[in-house]
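If you scroll down you'll find the structure; I have some questions about it.
With one protein chain withheld, the remaining protein chains of the complex are depicted in position.
Our next item is subunit A:
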Amino acid sequence: MGAAWALAGAGFRRYSTYRQATVAGAFTNTVFGFLRCYVILGVAAAAGGTAAGYRGSQLVTYVWVGQGLLAVVQMWGWTDLADRIRTGDVQSDLLRPVNTVASYLATDLGRAGHAALTRFVVPTVVGALCFGMYFPHAPLGYLAFLVSALVAVVVSFGVRYLVNLTAFWLLDIRGVITLWQLGSNALSGLYFPLAFLPGWAQGVLWLGTPFPAAFQAPIDILVERGSVAHRSLLLLDQGCWAALLIGACLLVQRRAERKLVVQGG
């Protein structure tokens, strides 16, 4: 447990040294927040104030909290492990007396913690200042959001880790990354709230793919969409996906270790 804390702390500190990159990232998320917010409010206004059960203020929260959450769950651009597999550096990860999946997860949680204090705060505050944002009525709503966001990080980590593990077999994982981005962009609820889709498609996405559990779930919990029972089901869905993905990571990791040939000299 002490090792996990140390690794999480290292993940946090590593990202806290990239100050310019953090500012640039928060700036970009904020610009995209404006773009998405105007479009979605345009949709809601033309549809008569509400769209698929979201009121205008709920859509504002959906967009801006989503822009912040994006960096916390880190939907894109994590190839640390794949790069280490390609160069052969991964061998030193395997030699450590800690479970590899657990150590990467701890580091990622540290990174997410740093993102939550920086990249999450900027778009959320800008959105709250420039638009009328929806805030949860029940104090429990904030706690539920925190738990849900934490599980979302684990789900996202699980998929990213699996994507990176394919490098043991493929070495070049550009193609796999492209497919993952496709899923994480369109199917997670980032481009539009998934409730805009027909019912059957929503069912397929929530039950058949991990993407909504990594993004749409915490947002729907924060804007208190649907009944309490409905939101509890979202949390359950997330929990199942997190357990399933971490299990899969451990399994594939074991297979990969048998397959490993250290590249390079």
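As a working rule, a contact is a pair of C-beta atoms (placed from the backbone, for glycine too) under 8 Å apart; a residue touches a chain by one contact, two chains touch by 3 or more; residues count from 1.
Everything that follows uses one rule, which is that contacts and distances are computed from a predicted model.
> Which one, "YciI family protein", "Ion-translocating oxidoreductase complex subunit E", "Succinate dehydrogenase hydrophobic membrane anchor subunit" or "ABC transporter permease", is the UniProt name for the chain you do not see?
Options "YciI family protein", "Ion-translocating oxidoreductase complex subunit E", "Succinate dehydrogenase hydrophobic membrane anchor subunit" or "ABC transporter permease" considered; the missing chain's recorded name is "ABC transporter permease".
> Which one, A:25, A:56, A:88 or A:226, makes contact with the chain that was left out?
In the full complex, the listed residue that touches the missing chain is A:25.
> Give the residue, chosen from A:10, A:128 or A:170, that touches the chain omitted from the document.
A:170
> Where does subunit A touch the missing chain, residue by residue?
18-21, 24-25, 27-28, 31-32, 34-36, 38-44, 46-47, 51-52, 170-176, 178-179, 181-182, 185-186, 191-192, 196-198
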